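Encoded as structure tokens, here's the structure I'll be asking about.
The complex appears here minus one protein chain, its other protein chains still in place.
Right, chain A next:
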């Protein structure tokens, strides 16, 4: 048997890489080119009809523990088909993940599944590993929020983070609102009935499917005209001609008529600057303004956009156009000298880039062990190191007893772990 293993240097088994997002979870093995499965982060309870979301930050520990336990059990025994006890785990997380969630997840992994070690890797940093560069401005457009974090020479510039609740969830809400207001349904019995009369609310997976299949992001000129028509004060702005309607079958009998204007106007909420004048594009520029001056040129020429929401057709083109448009505004014109912006294309689809970075890191068996939290460390101290908690003993104290206390740079390390 060992002849066929063909594994890395020590004959150690490949690590398991899990990216637990709020909408979807990507999981697979280290060293591979793509996740084995992308599944919704939900579990089905027998008595409840709707699936329960696993990644929730506001529920009590007991419930969260049982949800996570069931979900990870399903990941291991339905999709990965390996023993949890044999393989190290790399978890890709957002830097804004609450400590309570992290602690519960670690407890599930160590106490229930008895994994040998766990490494929490920040998603923004891992996406750089897929490109082979050291500095970039990384924007993660996910489900719950869009989070930007600049990384310079491998260190995340934590003070320059920025985040907005503009992601898949916001689009779904807006889309559901528009559908209920404007669209009609043909049922088996009657035609042209208003949607609220047939169903009170549209289930989120149907809204998501409508978004994925019919919506798109218009380019800058068209988008600005659509926004002007929406916030029409003088009534003079005219909306550009809408795209054609789509007949969306709800089930065997009902057909939902999605009117054309919804298809391109719903996504505009990502780029509309509301009262605070913030949008997904300003996130990048605001973060750039806060960054140290010497780093700005390099960061602006290395933009990386990851996350599922960035896969909407036309999103990247619009983002670049918006950034170039906003840089001319007085707010940024003085502050930013750099005017060139370049964007990378990672070797994977945007929703798997962070996972791929974790898989590349997980394949480095020489250092994966020393950078992870081992089962012994966890059983001795009872907690995992967190970048926001200053009273943690550094991991390397477990390995080198008697080593001098680390210099200031140590904090940079703990953000990567």
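Criterion: contacts are C-beta pairs under 8 Å (C-beta built on N, C-alpha and C of every residue); 3 or more make two chains touch, one makes a residue touch a chain; residues count from 1.
The criterion applied here is as follows: contacts and distances are computed from a predicted model.
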Options "Nicotinamide phosphoribosyltransferase", "Exosome non-catalytic core subunit rrp40", "Dynactin subunit 4" or "Kv channel-interacting protein 4": UniProt name of the undisplayed chain
"Dynactin subunit 4"
From A:114, A:181, A:238 or A:274, the answer for touching the chain not displayed is A:114
In the whole complex, of A:88, A:124, A:172 or A:344, the residue touching the missing chain would be A:344
Please identify which residue in A:195, A:267 or A:352 touches the non-displayed chain.
A:352
Residues belonging to chain A that touch the chain removed from view
1, 4-5, 24, 26, 28, 31, 33-39, 73, 77, 79-83, 85, 111, 114, 129-134, 153-155, 208-209, 212-214, 216-219, 222, 240-241, 243-244, 246-249, 264, 301-303, 311, 313-314, 316-317, 320, 340-349, 351-352, 356, 360-361, 363-364, 366-367, 370, 400, 403-405, 407-409, 412-413, 416
